[in-house]
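Have a look at the structure that comes next, please.
A single protein chain has been removed from this complex, and every other one stays in its place.
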Amino acid sequence: MTSGRLLVPVSESVALRNTVAYAVRHVVESKAAEGAVHFVYPYSPQMVTGMDTSGVDELLERVEVWADDDLGDDAGAVDVQTAVIGAGEYLFSPGDYADVLAEYGEREDLETVVLDPEFSPSGTTPLLPPLEAELERAGFEVLEAPVERPTRRARLVRGGNVGQFLLVAALSFGFYLLIGGSLSTFDLVTGGLSGVIVATVLWRVCFSGPVRPGRLLKRIGRMSVYTFYLVWEIVIANLQIAYVVLHPRLPIDPKMVEFDAAVWSEIPVTTLANSITLTPGTLTVDVDSQSFTVHSLTAGARDDLFSGGLERAVRFVFYGRAAARIPSPRERGEEGSDDGGAES
Amino acid sequence: MTLLTTALFAATAAFVALSVVIVYRIVRGPTMQDRVIAVNAVGTNTVVVIALIGAATDDPGVLDIALVYALLNFLMSIAISKFTVERGGVM
Amino acid sequence: MVTITEGAVVALLAGGVFFGLVAAVGLLRLPDLYTRTHAASKTDTLGAGLTLAAVAVVYDAGLPTVKAGLLLVFLLITNPTAAHAIARAAADQGIEPWTAEDGGDEQ
Partner (left out) sequence: MSNGNDENGDENLGERLYVESPIIMATVRVVAPFVLTFGLFIMFHGADSSGGGFQGGVIVSTVVLMVAIAFGIEPTRDWVDPTTIVAVMGIGVSVFLLIGMGSVALGGRFLEYHAYPVYHASKYGIELVELAIGVIVASVVVGLFFAIAAGVSHGDDAEPAESEGLL
């Protein structure tokens, strides 16, 4: 039996985001007529959490935003509430916590408790197993939010051809001789052996598709040009960061922005993402196929990002000169798709 | 001591001191990611320190150790990030 | 007299230590995880880069120079990836970025 009315005690914890998602999903799936999730914070002034009431309110507010996020279209069907309980009482043992939770649960007619696996309002004391027992004795059904999440994975091993095998072997052999720094018979033999081993193990992992040597050489050539450009950008970026960090007033205006980059496939996207991370006040937080979520430190950094110099350079490396002329994100109208954060 | 070794040792000392400063962030947190990023920074500094000591004492073999350390540092960062995300915040 | 090599090494080391310092100060001063990641990923990488360049110069174009260069390339590839991994984990756990409006000095 699954109940559609849940009581979720919350505290500052690393698994909180996940617990909220689990509780919301649980209610939605139960298809209960009067689904409800109550997030409660057992608060006691004596607790040594270093948190005052404003911190608690902020936490509950955050939880509510997450719950709305997860509910999406079902927002109307489920009643989400937050409350601070136990204020003014002295909460110490798991029994105390169970008592205030049980009292609240009975008042609000909730039958199931979802526990955060990292729930620990009193700091470091291991509270969970005894709390679970106490709550079950009080007549609640107790669920612990699972920590594993469903995962979608990319393919590890891809198709390959002989060219790929030889290329990996050659790369490995060359690298072996480079770090060995000698051309003695011993090094040549062991180097060849490791080339074969490395290629056997990794030949279908290293490349995303069949290798075309001509195109690869061109890319490597353009890559070396790009490296100089990148190093220059990195130095400029760091001087800017140094100015910002050492400035007495810390003139930063951080903000998350999202934009769709005009690069395709794995390696170019990664090159662009890592270049973004290394250059002016920008940090790639997430990439979903072409959509980049970037955290930017200053308004100037955002400007540079949208004017698309790096993106153009990466396109030049991987697709040649013609592709470099694709318009910049600003010209494509990508600018302004700010995500959350402050208004500019 | 030549000027070079003095400079190298001075830089080594500076990087060690900086790492000690960063330890404040590891202790203070507040989130686990803060700690990971600080540990990662200390790791990068350690790689540099190993390389510097190698250069100052003229022992090129030490560079191999620095390389391995850099590798482990990277592995630590991605491992912690991945497992915290995949297990919903629980290590 | 100071030779060119010595001058280059000292200059590179000074630059490296300076950016290492910026990284450490940034890690302590900046208000939230994401901004701190900026300091750690960029500045520390350049600080390490300059210092490793100094090490490469010290070894005077031998095999160790190659190794120092490899170490540098490795750091340049992996450090931003590590920073991305950590920032991604933070975003996934719902840690909100600090904005100028939050103001004040939480920390």
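All chains are identified by letter, namely A, B and C, in their written order; residue positions are counted from 1 within each chain.
Definition applied: contacts are C-beta pairs under 8 Å (C-beta built on N, C-alpha and C of every residue); 3 or more make two chains touch, one makes a residue touch a chain.
Since we're looking at a predicted model, the values are computed, not measured.
Participant: Shown chains touched by the missing chain?
Facilitator: A, B, C
Participant: Among A:34, A:79, A:106 or A:266, which residue is in contact with the omitted chain in the full complex?
Facilitator: From the options A:34, A:79, A:106 or A:266, the contact with the absent chain belongs to A:266.
Participant: Kindly state which of the options A:155, A:249 or A:321 is in contact with the chain not pictured.
Facilitator: Here the residue in touch with the unshown chain is A:155.
Participant: For subunit A, enumerate the residues touching the unshown chain of the complex.
Facilitator: Touch with the absent chain occurs at residues 18, 21, 24-25, 28-29, 65-66, 69-72, 74, 144, 146, 148-157, 168, 171-172, 175-176, 179-180, 190, 193-195, 197-198, 201-202, 205-208, 256, 258, 266-267, 269-270, 273-274, 284-288, 291, 293, 339-340.
Participant: Tell me which stretches of subunit B touch the chain missing from the display.
Facilitator: Interface residues of subunit B facing the absent chain: 61-62, 64-65, 67-68, 71-72, 75, 78-79, 82, 85-86.
Participant: So which bits of subunit C touch the chain we can't see?
Facilitator: The list for subunit C reads 74, 77-78, 81, 84-85, 88, 91-92, 94.
The working rule: only the chains that are shown with their structure count from here on.
Participant: Could you work out how far the Cα centre of subunit A sits from that of subunit C, in whole Å?
Facilitator: 22
Participant: So how far apart, in whole Å, are subunit A and subunit B when each is placed at the average of its C-alpha atoms?
Facilitator: From the centre of subunit A to the centre of subunit B is 23 Å.
Participant: How many Å are there between the centre of subunit B and the centre of subunit C, using C-alpha atoms for each centre?
Facilitator: Between these chains, centre-to-centre, one finds 10 Å.
Participant: Which residue numbers or ranges of subunit A touch two or more of the other chains?
Facilitator: Touching at least two other chains: 14, 16-18.
Participant: Touching two or more other chains, which residues of subunit C qualify?
Facilitator: 37, 45, 62-63, 67, 70, 81, 83, 87-88, 92-93
Participant: Applying the document's contact rule, which stretches of subunit A touch subunit C when the two form their complex?
Facilitator: Residues in contact with subunit C: 14, 16-18, 62, 66, 178-179, 181, 234-235, 237-238, 241-242, 245-246, 250, 252-256, 273-274, 277-279, 281, 283-286, 293, 295, 297, 340-342.
Participant: Which stretch or stretches of subunit C touch subunit A in the complex?
Facilitator: Interface residues on subunit C, with respect to subunit A: 18-19, 22, 25-26, 29-32, 34-35, 37-39, 41-43, 45-46, 62-63, 66-67, 70, 76-77, 80-81, 83-84, 87-88, 91-94, 96-101.
Participant: Flag every residue of subunit C that touches subunit B in the complex, lowest number first.
Facilitator: Residues 2, 5-6, 9-10, 13, 16-17, 20-21, 23-24, 27-28, 33, 36-37, 40, 44-45, 47-48, 51-52, 54-55, 58-59, 62-64, 67-68, 70-71, 74-75, 78-79, 81-83, 85-90, 92-93, 95.
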